[in-house]
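Only one protein chain is missing; all other protein chains are in place.
The chains carry the letters A, B and C, assigned in the order they are written, with residues numbered from 1 in each.
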Amino acid sequence: MDLVPTRRFVYSDADLDQHEGEVIEALKARSQQPIPDQDQWLSEKAPEAGILLTSVDKVIDWARSNALWSVVCFPACCAFEFISTAASRFDISRFGMEIIRASPRQADLMITAGTLTWKMAPNVRRIYDQMAEPKYVIAMGACGISGGIFQSSYGVVPGYSRIVPVDVYVPGCPPRPEALLYGIRMLQDKISKAKVFRK
Amino acid sequence: MKLDYYGLGIAKGLMVTLKHLFRRPVTVQYPEQTLNTSRRIRGNELVWNEEKCTGCSTCAKACHIGAISIVTAPNPEGDKYPVEKYEIDTGYCIMCGMCVEVCPFEALYMGAGYEKAQYRRGDLVQSKEVMKYTSEKYVSGYFYPEFAAQLPLQTLLLEKITEEE
Amino acid sequence: MVMKTEPLVLNIGPAHPSTHGVFRMRATLDGEVIIDVEPIFGYLHRGIEKLAEERTYQQFIPLTDRLDYVSAMGNNMAYCMAVEKLAAIPVPERAEYIRVIMAELQRIASHLIAVGSFLNDCGAFMTPILYMVREREKIVDLFEMVSGQRLTYNYMRFGGLSQDVPDEFLPALRKFIDQMPRYLDEYDQLLKENEILLARTKGVGILSKETAINCSMTGPMLRGSGVPWDLRKADPYSVYSRFEFDIPCGARGDSYDRYRVRVEEMRQSVRIIRQAMEQLPVGPVRSKTPVMLIRPPAGEVYSHVESPKGELGFYLVSDGSIAPYRCHIRGPSFINLTALREMIVGWKVADAIVIFGSIDIVMGEVDR
Partner (left out) sequence: MTRAISGEELAAGLEQRIPGSIIGTSKESILVNNQSLLSLAAHLKTEPGLEFDFLSSITAVDYYDYFEVIYQLTSLEHNHSIVLKVRCHDRENPAIPSLVGLWRGAELQEQEIFDLMGIRFEGHPNMKRIVLWEGFQGHPQRRDFLSW
């Protein structure tokens, strides 16, 4: 008996490129407005809750904020400041986040180190979607916040907030490692204020 | 047979590791200790001298991305425009220092602060009240050697590791 | 019985830890052997060449920092040299020497990252790069001292430098170049005869001399294949003709040779810096050029320098206005990828990562 390969799931390169282009255009059309910051609750007064729930909240928040594992999402220049932060001089592992995960399933923090282009945007969105809840995003550097100097370019997404919701904005181009660490500590503060059990 | 080489590579590697055990640590315990930054640091803020500024907008023209927005009122007599609004969006600013370099009246300086992270995008815009120059403000010596001379020397990894704040 | 297999298409990247940024390879595998590979770029295409047309000549300097962000000083220098050639701006002697010192320091920093991440790809996960980044921090400290930023320096201007180096710079630099050869020796001791490294890199990814020249490879890639072509010697720019240094060359053109060339180049850079410090004259560091706007005469110019990755060229067309009419950047990392297929085809996936690491690309320059 001859086995004839059906080639049902084998696509030509042209098909793949075509599909990629369609995905990019669709995402571009969808994300013309930035996603609003989801932190109105930060300024709100804490709702009343029982002692039990409050202490459980505290424990969970403590655990979450002290083991932030970052996912690999380093498109451009800021990656080198991130490497400096992770290396021995500024040593990110003092904050319980020395593990930089290549797999988004094992990570809960995305540090967006670098310019995002429309071609890369679907991949970043997919990485974000694959991350396990609860997940956080730090927009690092001017390109991550608003597109920076490249915001007028034809290929650049003006800020990660078009694609993913951002928790903390760290300005700088690139931010110093201390500035990034400060941003990470701000995120930890934010997490420790969060109410896990909300009405 | 390469018996005489057996394990020599590992021993060599471990020797290097062993040497490092006796070296000084390089880590900065950041929130408790801070490094002295460069005297010319370009931090994430600008410092604006209201007395010297004439509202000529040279800084806004030099900016690539229009991060500086400036609104002045007309002033028929005198050679200064009163500045009504002076804002910088640090979300756009790349700290290239061009605005400081071109200011003809020496009214704009780089700031030295870098801990400027925010929860909200809108908070990144610095108004003129925040940027106003006072003599207590820690101003960087970028293009201003007279400021640089007053600042502490930069901590180098080459020399000493960290300095207590 | 003859087993027949269908080729499998494996997509590597763009978000993959060993692709050094957002590079993507579409590899076709036969079993575990790569039979075809197609590089796909553009995940960091920011349109820098187009942005140059919307900016004045001065305002483009910060953008060059973000091209090859591991060697920002070298890019600054290349662009400033191109504009100086176009507009015939003189550069004071002291500025030239400081430029050379900065470019060579940057070469060391860039090669440290290249070697560190190459070893990372070879399987020594994180350990070598931690050492290399620590040495790089010392250079970054020096750059911060002169320019105020850690990664994007924006230090050079047309007709010299933005500011003279501070007084404390030269003693610190002397201390650094006294230390650096010791550290290089230490890494050599650790890695030069390391059996695992030799097994993974010797004879892997051979690029012959003829292919290297035909594929327009430059920098350590070309020299690793045994062609002693270095623009600092072949077409001396700035004040490089006044220094003595050697061009390290490989013999076989494999990944190990390219790694060795980079390590040897770091030693030569230390040698150049030492000579430049001895000869450093006093004087102004910036000739009389306008701070804001220059209007070069209409014309075109191609100027190239030897960046850590290879020949970095700027092709500028001026129409006499304040902004370039056209700015083309010959990015060495981009063109060095031409020979990727030659080198990778026939090797296994694990070797492909090593070979790819030995090319040393920076995506900011590949896509621009």
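List of remarks:
The working rule: a contact is a pair of C-beta atoms (placed from the backbone, for glycine too) under 8 Å apart; a residue touches a chain by one contact, two chains touch by 3 or more.
In this text, all values refer to a predicted model and were calculated from it rather than measured experimentally.
Interchain touches from the omitted chain, evaluated on the whole complex, reach A, C. Of the options C:Lys50, C:Arg252, C:Arg295 or C:Lys348, the residue whose C-beta touches the omitted chain is C:Lys50.
Which of C:Thr127, C:Gln179 or C:Ser216 touches the hidden chain is settled by the complete complex: it is C:Ser216.
Hidden from this view is one chain, which touches subunit A at 14, 17-18, 20-22, 24-25, 118-119, 152-155. Subunit C meets the missing chain through residues 40-42, 45, 47, 49-50, 53, 211, 213-218, 227, 229, 234-236, 300, 302, 304, 311, 313, 315, 317, 325-326, 328, 330, 334-335, 337-339, 367.
Just so it is clear, only the chains that are shown with their structure count from here on.
Chain contacts: subunit C has residues 62, 134, 137, 152 touching two or more partner chains. The set of subunit B residues touching two or more other chains comprises 26, 37, 64, 94-96, 157. The touching residues of subunit B, counted against subunit C in their complex, run 9, 12-13, 15-16, 19, 26, 37-42, 58, 61-62, 64, 94-98, 101-102, 110, 140, 142-143, 148, 153-154, 156-159.
If you check the complex, the residues on subunit A that touch subunit B are 34, 37, 39, 42, 88-91, 94, 142, 145-146, 148-149, 151-152, 159, 161, 166-173, 175-179, 181-183, 185-186, 190.
Put simply, subunit A touches subunit C in their complex at residues 5, 10, 13, 16, 72-77, 79-81, 83-84, 87-89, 102, 114-115, 117, 119-120, 123-124, 127, 149-150, 152-156, 173-174, 176-177.
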